[in-house]
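On to chain A.
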Amino acid sequence: MISCDDLSVTLPGANGPVNILSGVHLRVAKGEFVSVLGTSGSGKTTLLRVLGGLQSATGGRITCDGVDIAGPPDGVVTVFQDYAHSLLPWRTVRRNVALGIEKLDKTERDSRVDEALAMVGLSERDGEYPWRLSGGMQQRVQIARALAMRPRVLLMDEPFGALDAMTKASLQDQLQQVAELTGTTVVFVTHDVEEAVYLSDRLVVLSGSPANIGLSLDVPLPRPRDQIATKERADYLELRHEVYAALGHKVGERASG
Partner candidate 1 sequence: MRGTPVRGLIPLVVLLVLWEVLGDPASPYFPPPSTWVDGVSPLVESDRLLPAIGDTSLTFVLGLFIATVLGSLVGTLVGASRPVDRALSPSLEFLRALPAASLVPVAALVLGYTAQMKLVVVVLPAMWPILLTCRSARRSLSPVLLDTPRTLGLSGWDRMTKVLTPALLPAVLLGVRVAAPLALIITLLVEIVTRVNGLGAALGAAQSSFLSAQVYGLLTIAGVLGFVVNWVVTRAETAVSRRMRGTT
Partner candidate 2 sequence: SDDGDPRTLRIAHNSNAAALPVQVAMAEGIFAKHDLKVEFTKVENIGTLPGTLGRSFDIALSVPTTVIAAAQQGIPVTQVSGATIDVQDNPTGFVIGSKKSGVTDIKQLAGKTLGVLTETGTTHIATKAWLKQEGVDPASVKIVQVDGPAQADQLAAGRVDAVETVMPFATGILADPNAVNLGDPYLELAPELSAILWIAKQDFAARNADVLKDFRASLDEAEEFITGNDEKARAVLKDYTGLPDAAIKAAKLPTYTTEIRPQDMTVWLAAMREADGFTGDVDLDALVTSAD
């Protein structure tokens, strides 16, 4: 459903234009959950912005359901890494979450907002302004806003980065459930290898400079997955191992061995 061929992106830099992405091929099928990994600054955010129609590519072709992407396609919602700037400071949490669905009638809208807030555990804080929330809470407001939209495609940029392990696990499972139930396609940028393996159907690693996809790995773990059962499976541990190895990371590998 989303595909990019030979994508390249050039951005301005202090010493002239810099080639950030080059020759990126990526195909994400409908309902697929794909994680994107890569070192800091490798171009994950940039890739996601291109897929979301927020940044135009310098070269290559990007389509969503066969249509060239020019501007955010319908039903494709991006969750930004920079959550602080993506909430409207003059709107309360509730009204921030409602932002994308204000065309719906009030009952429907309210029930969707309530549902989304409950999912991220912020039902109690719905009257608060975002700048009075902790970092992790702000991030969750943004996630709730995206979920309330019931998108076809979710593009998430380190959405659980500022969350503690427990909140994170709970949100991972919520997301998994929603995606499965509604057939949502998800492209998920994360730094957390275990999270990537646990959630994905496939994971890709951005590497090189300019970056392209250095590794693509299927995750054939059965669904629904479970924080305890899945993570005890030998194939889960093996995949984790494999990814760490591919990332050149000797630690996680052994520590968890």
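On the choice of candidates, all candidates are chains of the complex that A comes from, given by their letters.
Everything that follows uses one rule, which is that a contact is a pair of C-beta atoms (placed from the backbone, for glycine too) under 8 Å apart; a residue touches a chain by one contact, two chains touch by 3 or more; residues count from 1.
Everything numeric in this text was worked out from a predicted model, so none of it was measured.
> For chain A, which of 1 or 2 is the touching one in this complex?
1
> Can you check the complex and tell me which residues of chain A touch candidate 1?
For chain A paired with candidate 1, touching residues are 49, 52-54, 71-72, 74-78, 80, 82, 85-90, 99-100, 102, 129-131, 145, 149.
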